[in-house]
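The complex appears here without one of its protein chains, the remainder shown in place.
This part shows chain A:
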Amino acid sequence: MIEAVGLTKSYGKTLAVDNLSFSVPTGRVTGFLGPNGAGKSTTMRMILGLDTPTGGSALIDGKRYRDLHQPLRTVGALLDAKWVHPNRSARAHLQWLARSNQLPAKRVDEVLEIVGLTAVANKRAGGFSLGMSQRLGIAAALLGDPQVLLFDEPVNGLDPEGILWIRKFMHRLAEEGRTVFVSSHLLSEMALTAQELVVIGRGKLISQSSTEDFVAQATENTVRVRGPQLAALRSALGQAGVSIRDEGESLVVSGMDCADIGELAARTQTVLHELSPQRGSLEEAFMQLTGDSVEYHTEIADGPTPATLVPAGK
C-alpha cells in the first residue's frame, strides 16, 4: 500500500505538487490520472525518494522509500524506459541491478523470460524499439519480485499489441495480490486498465474513487429527442423538472431515461422521429473535470488571440 500525505513539491514559486493526499490499495490496479504537466511524474519520483518533497511525505507500507532495505525487493518501478545505458546489453543492465540488491543471478533470466526478451538479451539496449525498452523496464521492475509496482505512462507510444500486453500484465500483477500504481493522461485507457482512480490536475487532488464511480459521475447520460411537434413535450418535460437543451432540431434531455420520455410523449400525444440515449465521452468528461487545471491552455476558437500561457512548472 502506498500512502501520500500532504505531498508538496515546489520549484521556486511554482507548485508542481500541491498538498496531495491519496492512498493506493493492495491487490488492485490504481490509475493515476491527470493531464500532461499535472505532477504525476514528480509525485512518482517523490514516492521513490528520487526527488525530495518540499512538504509532506510518501510512505510505502508505512516506510519512507529511502528507509527500505534493498528496495527492489519491495518496490519495482518503471518511470522512464530510456534510463538504460544504450551500449549495455539488456542482460547486463538487469545483472547490475540484481547484484545491487543481492538478488540471485538466475532471476535475471526469469524476468527476461516473463517479458519475452530472452532472444535479444545480449543485444545493446540502445537498439531496442520503444516497446522492447518498455519490456526491459518492466523486467527491471519485476527483478526483486516486489509487492508494490509503479509505472509511469507505460503505454505511451506503444502499438495496440503492446498496449494490450501491458494492460493484461497489470491485471495479472494485481490478481497476484500486488499493489499496482500506474499513471496515464488517457482516461479511456485507464477505464480499461484500472479499478481505482486517483485523479489530479495542477498538482492538486481532484478525486479518488473506483473507476466505475468516476466514469458514472463524470459522464453525463442524456437522451436525444427529435420530432415535428416538440413544444408540448418540452413543457411537459419542463414540469417534470429535468434539464433540456436545444441542439438544432432536437432536444437533449438529461435526468430522465428513454422509457420515461417515451411514456411522457405518449401522454402528450407527441409524434417522435427519434428517441436515443447518448453517452458522453470519457474524454469530454475528463476535460470538464480537469479543464481548469491544464497547464497550457490554448484558445483555438479565438482566432488571432495568441495562446494564453499559464506559467509552467519546472
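Simple rule for what comes next: a contact is a pair of C-beta atoms (placed from the backbone, for glycine too) under 8 Å apart; a residue touches a chain by one contact, two chains touch by 3 or more; residues count from 1.
Everything that follows uses one rule, which is that contacts and distances are computed from a predicted model.
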Tell me the UniProt name of the left-out chain, picking from "ABC-2 type transport system permease protein", "Serine/threonine-protein kinase RsbW", "Ferredoxin--NAD+ reductase" or "NADH-quinone oxidoreductase subunit K".
"ABC-2 type transport system permease protein"
Using the document's definition of touch, tell me which of A:M1, A:L15 or A:L68 contacts the absent chain.
A:L68
Among the options A:R45, A:R135 or A:R178, the absent chain makes contact with A:R45
From A:H85, A:R245 or A:H273, the answer for touching the chain not displayed is A:H85
Of A:I2, A:A58 or A:L97, the residue that touches the missing chain is A:L97
Name every residue on chain A in touch with the hidden partner chain.
45, 48-52, 65-68, 71-72, 77, 79-80, 82-89, 92, 95-97, 99-102, 140
